[in-house]
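Here the complex is missing one protein chain, while the rest keep their positions.
Should a chain be cited, it is by its letter among A and B, assigned in written order, with residues numbered from 1 in that chain.
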Amino acid sequence: MNARVYETLSIRVGALALSFVLFGGFVALAGADPLDVYYQMYRGSIGTWFSFQNALLRAAPLMLTALCTAIPARLGLTIIGGEGALVLGGLAAAGTGLALTGLPGSVVVVAMATIGFAAGALWVGAAGALRAYRGVNETISSLLLSYIAIALMTYLVEGPMRDPTSLNHPTTRAIPPDAMLGNIPGFDVHWGLAFGIVACVLAHILMMRSVFGFGGAIVGGNLRAALLCGLPVRRMMVIACALAGGAAGLAGMAEVAAIHGRASDSLVAGYGYTGILVSFMAQHEPLAIVPVAVLFGGIGASNGLIQRADHLPDATVNVLQGILFVVILASETLYGRFSLFRPASKKDEPLSSAAPPAPPGPPVPPVENLPEAAA
Amino acid sequence: MSPAVASGLGLWGVPLAVAAGAIRVSTPFLYVSLGECITEKSGRVNLGLEGTLVMGAMSAYGISYLTGSPWLGVLVAGAAGMVLGALHGWLCGLPRVNDVAIGIALILFGTGLAFFLGKPFIQPVARQLPAIDLGFWSSSPEVRSALRVNALFVLGLVLAPGVAFFLDRTRWGLILRTVGESADAARAMGYSVLRVRLLATMAGGFFAGVGGSFLSLFYPGSYNERLSSGQGLMAVALVIFARWSPVRCLWASLLFGAASALGPALQSIGMTSGYQLINAVPYVLTLAIMIATSSASRSLPGQPAELGAAR
Partner (left out) sequence: MVKTRRTPHRERSTSILILALMGMASLFSSSCKKDSQPESSATTASAPGAAAPAPASSTLTVGFVYVGAKDDYGYNQAHAEGAKAVAAMPGVKVREEENVPETVAVQKTMESMINLDGATLLFPTSFGYFDPHILTEAQKFPAVTFLHCGGLYDETKHPKNVGSYFGYIDEAEYVSGIVAGLTTKTNKLGFVAAKPIPQVLRNINAFTLGARSVNPKVTTSVVFTGDWSMPVKEAEAANSLIDQGVDVLTSHVDSPKVVVEQAERRGIFSTGYHASQAALAPKGYLTGAEWNWAKVYTGYIDAIRANKPYPHLLRGGFKEGFVKMSAYGPAVSDEAKKKADEAKAGLTAGTLVIFQGPLKDNAGKEVIAPGVSMVQTDVNLEKMAYLVDGVKGKLP
């Protein structure tokens, strides 16, 4: 097993290093000094305590929205509607906070988290239900629902739920101050970060270590086998999507309760979209989401510094993220290719881990009366 | 300038605007969905077309500005799309690499690269693609303007059945579809699955790049960083909506374009309440139709069998 761990580590590190080298080449072509860019990135992401907290702060919502893609992925579903769930979760949380003004702060916070979670869960759960019971492709339906959610939120915030004194930037009324989430003691980062980490740990336990998660893996791997086992496939799909949407909704609640204090179109900040990236980069493993989110947060945090110090445009960071993403995904292909990492054995043994799995046995007749697991 | 006669069509303006919008707004969707149709028929998903669209828009605008020839811009946009498609195809051809993830990565990379390179092109004005006045028979300037189409749209109208013909009735199309239905069968026939998919993805990228050029060189005919608001992604969704049929992609794009034009059209005759919700009509419509036409008991007809396996 040692060889495998080394293999993983070196390929990962190698991929990271290669990405940064390619990025350095890119900025050099653009006329900037790559070494200075590296330095600014370091400085802007983990180089000072302030920067590191900035990275953590940006990572907080990403952890939750990444779960929105990661949890259903275990069941073979591709959900990309985290943005809409976040927005509705935030709006619902703000509404709850306003409705419960007067109750003790901690009660309101719990209520907001619950309702925010529920709103997101309902929305993405709907996409899951459409998939399970109606066969509607969940990728499209979650995307469409996301757009619809944003339109709905904008309509409500600019109309019925609008704070009349929020003149030039329509928002809802502010939630009571004692219902706001404070910072984690000793940090300049709000409790949403803790939500994110705890959620990822819980998701890991649920999806990787529990019976539900194991069943989910079977659904994702081989739908027919899952049905033969008697697993309640439809229900599991809906539950997984509901949990996913709930996580994103919780991210929205944290945005409202910790940062803005009210719901507005500032909630539409691309966290949902970036969460998809984080999830894919972490290969949908919840524990890996935490450091990947911090990595993305760090890159985002150093963005400003690169712009200001090296006079590079804002899009530079997107290029870096793209290169990083592509190289790391492509590096998947290197596993098992290097003899260095294979346990000392006959050299001319065929590559074991890079070969595609053995072709399936006798062809299974097409499943007639079930939703396809694939898109 | 409009004649002094009180023009303006009143209520009739709405269906006209919707029809005009269907023509104007649908073209990028049409091209991207046709391209993705080809790619998916070969058994691969290319979500990265959103990035390709933006890259196409930027490169077309830039080339048109630098050389003064919009058609050259269109060609270069297609070429840029082909390069991104080749990148996607090559990466996905490596073992153990996930198509969907690479697609998303390329959205990011393509968009970022386009914005990065396109900074100097936001300000200047580039030469636009010429229009064809199909409404010359009308005395009404509004009808004339609505029927002022672009050659790319007309080309798209021809391409949709053309792609369908290619897929259904030519040898190459058959090979493509075989690769998409059963890679094993294709291999047994001696065709390189990876090569076919690579070419299909490149073709898809070319289409998407051309679709992007329409945005910046005809309608809205301007380049800035907010040009695409998820159109590439929506177009990929439209392929599934259209059940992988090129001609249905055409109808789907027209429908979507028409629905998108409804909001502004209603507002221009004074109905401004609830405009945010009206602007969501295209999405609601698409979702409703998807729900109505999907079935839990049968897999989507027309779906290439290899598509699902490529997860």
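List of remarks:
FYI, a residue touches a chain if its C-beta (ideal position, glycine included) is under 8 Å from a C-beta of that chain, and two chains touch if they have at least 3 such contacts.
Keep in mind the model is a prediction, meaning the values are calculated, not measured.
Within the whole complex, touches from the chain that is not shown fall on A, B. Among B:Ala79, B:Val97 or B:Leu134, only B:Val97 touches the chain left out of the display. Here one chain is not drawn; of A:Leu18, A:Ala111 or A:Leu287, the residue touching it is A:Leu287.
Interface with the hidden chain, as seen from chain A, comprises residues 1, 4-5, 8-9, 12-13, 43-44, 46-54, 57-58, 154, 158-159, 167-170, 188, 208, 221, 255, 259-261, 264-266, 269-270, 282-285, 287-288, 290-292, 294-295, 300-301, 304-305, 307-309, 313-314, 332, 356-357. Residues of chain B in contact with the chain left out of this view: 1-4, 6-10, 13, 16-17, 20-21, 24-25, 43-44, 92, 95-99, 101, 119, 122-123, 125, 128, 142, 145-146, 215, 219-222, 224-227, 229, 231, 260-261, 263-265, 267-276, 279, 306, 309-311.
The criterion applied here is as follows: only the chains that are shown with their structure count from here on.
Taken in their complex, chain B has these residues touching chain A: 45, 91, 94-98, 100-102, 104-106, 108-116, 119, 184, 225, 230, 233-234, 237, 240-241, 274, 276-277, 279-280, 283-284, 286-287, 290-291, 294-300, 303, 307-309, 311. Looking at the complex, you find that chain A touches chain B at residues 30, 76, 78, 130, 132-137, 139-141, 143-145, 147-148, 151-152, 154-155, 158-159, 276-277, 280-281, 313-323, 325-326, 329-330, 332-333, 335, 354, 356, 359, 366-375.
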